[in-house]
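The structure appears right after this line, and notes come after that.
Note that one protein chain is taken out, while the other chains of the complex remain in position.
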Amino acid sequence: MRGALKLGWRYLAYHRFKTAVLVAAVTLMIFLPAATRLLVTDSAAALTARAAATPLLVGARGSELELVLNALYFHAERPPEIPHAVFEAVRGSGLAEAIPLYTRFQSRGSPIVGTSLDYFTFRGLELAEGRLMGLLGECVIGAGVARRHGVGAGGSLVSSPETVFDLAGVYPLKMKVTGVLEPAGTPDDEAVFVDLRTAWVIHGLGHGHQDLEQAGARGAVLSRSEESITANASLVQYNEITPDNVREFHFHGDTSGFPLSAVIAVPQDEKSGTLLRGRYRDEGVQEQLVVPYAVLGDLLETVFTVQNYVVLGLVMLSLATIAVITLVFLLSQQLRRGEFFTLRRMGASRGFIALLVASEITFVFAGSLLLAAVMTWVVRAYATKFLLELVTF
Amino acid sequence: MKRFILFSALCLAACTGEAPTPADPAAEKGRPLVIASNYPLYFFASELSGGTADLRLPDIEGDPALWVPDGEQVAELQAADRILLNGAGYESWLDFVTVPEDRLLDTTANLGERLLAQEETTVHRHGPEGEHSHAGTAFTTWLDPELAAEQARVIAGALSALQPQRVSDIAARLAELEARLAQLDRELRQAFDGLQGAPVIFSHPVYQYLQRRYGINGRSLHWEPDEVPGVQAWLDFQNMLRGHPARLLIWEGEPAAETTGKLREAGVESLVFEPAANRPEQGDYFDVMASNLAALRQSAPD
Partner (left out) sequence: MAGVRISGLHFRYPGARGFGMRIDALEVPAGECVAIVGPSGSGKTTLLSLVAGILLPDPGEVRIGDQAISRLSDSDRRRFRIDRIGQVFQAFELLNYLTVAENVLLPRLIDPAAGPLTEARQRAAELLADVGLTAKADERPDRLSHGERQRVAVCRAMLNRPGLILADEPTGNLDQVNKQTVVDLLIRQAQTHGSTLLMVTHDRSLLAAFGRVIDFSELARTEGFAPEAGS
């Protein structure tokens, strides 16, 4: 037996190119359908896990899928906004814990997520270094953001303007990075988290400027009376919030009308969830309440159907590959008839010849299986990340 | 062959993974962490908890109204099981500090119309938003022992929720604290009655609740105890005296000797009545009030 294995191995090693081609063909034959299935299954599991972990989502009426993708995966396509009053209503209902989200802005390609501290507890996010944002203008970044931009606790990021030409609108805010999160394997790794009010400052709904009552601001005062001070255009507005100027920041208007992208609602119990859902069934209500898991389920059902057709096609391709490989082997045996005849003449049994051929086939398939396993493992390690990057920001 | 099987098994094992379990801070600690935003709340909480809670008062340098917590203080606030707020606009830092909202406890939230508006606001205007002001509410509620007792009751409720096993002990301590506040109330009323309705001036508008509680005929300046008022300030003061002939100026801190001298020349005596907002160097809230009472009694017109 050892002799046949040795001869089989040496034959394959000698005919390197032919062996490599065979191994490659068999590897692909095994890997493609397996990887396709794994990619879809694992990514779907990751997507649905995140959706399943988000009980209810409140947002503006419109595309449910866009709402879910934006709120859960910080997708660039933004749904219409809702007022902060919606968050206050959900919180005030006593039926669910409410977590606000405002995901309009981005910083160097990473989504800025305006939210509350409850978000971190809700998603089970832990700090790798530093602390959570504490003052207006501070941010906490996901592990992916830290790696991509080479920034950590103590560093800074600047919010990106929405358009170069709208200088009076959203303008860049320099944010201090106070902490970096542990890798979570979710879209949170690629996000920049700020206090909701910081996101509103980026929006331009809040700002900080020189104290008009101070002597240093005289040049910025247009007019002054006993009850009011009017500033002129030279008034310096801060584009970085520091402990020294944070008290100068303020918001104008009623925050109930300030924008949000969505509200995550975590019901106290099933009954509370049902009651909450009932409140948003009324056609007259401006907002919609969706169950992210159900919304994604519809999408994934389509994906799985397509996957099945793809896998079927790959299986048929594999059958064709097997046929070709079999032909190659048979032709190879034909060419080696003389060699086998010599071995028989020398005293080798038919069993030995059969074992010799079988060992070659086994080595090729074993090598292919190993290679396919490694490739599949690699795909599995990055499948979620890959698909989530496709879906997310 | 064996190596292949082992390697494949390792590959499969590596494919599984478990999601991290979020930490539960309350469960990990033996005592609940309670942070008070000012000294009176801290004092009331410590009287009620009897040392069974981890009570903390942030180390604030300078005017508490201008406090901006540093990184460590922010982290401490975020880790607290409860943050005791005075409310009534005292904690302006809430406008720019991120804390878990469900841990905040506003001890004056139930006072409603019993809260007083802050006098003298400034309106400013810039940009397209138009006029807006930074007006607010008077926040020194603890100077009114009756309101202070209300705040203590709210704190007792929070501590009882955090430590259900100590409900009866907290109730007993609350009763004791209420009794002491009631006694303080009687003594303050007696001392202020000694003024017999005479007009007084306050160095700063921080005594609104004291004024209301004891019917003090008072008006306020904006004088710092350690600063000698300038010419314009003296003129404004004298203008005020014409319409409000006070003979007593109540300071929140020891005034400069020059200032008291000038006031005496104007026929106005000085008296220090500490608002007790900050932790005293010696003694506690009641000690500070006792010292205030002594000063009041001493300055009462014969």
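Labels for the chains are A and B, by order of writing; each one numbers its residues from 1.
Everything that follows uses one rule, which is that a contact is a pair of C-beta atoms (placed from the backbone, for glycine too) under 8 Å apart; a residue touches a chain by one contact, two chains touch by 3 or more.
Being a predicted model, the structure only gives us computed values, none of them experimental.
**Q** Which of the visible chains would the unseen chain be in contact with across the whole complex?
**A** So, taking every chain into account, the missing one touches A.
**Q** Sort through A:156, A:308, A:326 or A:349 and give me the one touching the missing partner chain.
**A** Only one listed residue reaches the unshown chain, and that is A:349.
**Q** Using the touch rule from the top, list residues of subunit A that touch the missing partner.
**A** 1, 3, 6-7, 10-11, 13-15, 338-339, 342-349, 352
The rule is short, and it goes like this: only the chains that are shown with their structure count from here on.
**Q** Show which residues of subunit B lie in contact with subunit A when the two form their complex.
**A** Its residues touching subunit A are 4, 7-8, 11, 14-15, 19-23, 66, 68-71, 74-75, 77-78, 92, 95-102, 122-127, 129, 131-132, 134.
**Q** Taking the complex as given, what residues does subunit A use to touch subunit B?
**A** So the residues of subunit A touching subunit B come out as 116-118, 121, 124-126, 131-136, 138, 178, 182, 184, 195, 197, 209, 212-213, 227-231, 235, 241, 243, 246-247, 249-250, 252-253, 366, 370, 373-374, 377, 380-381.
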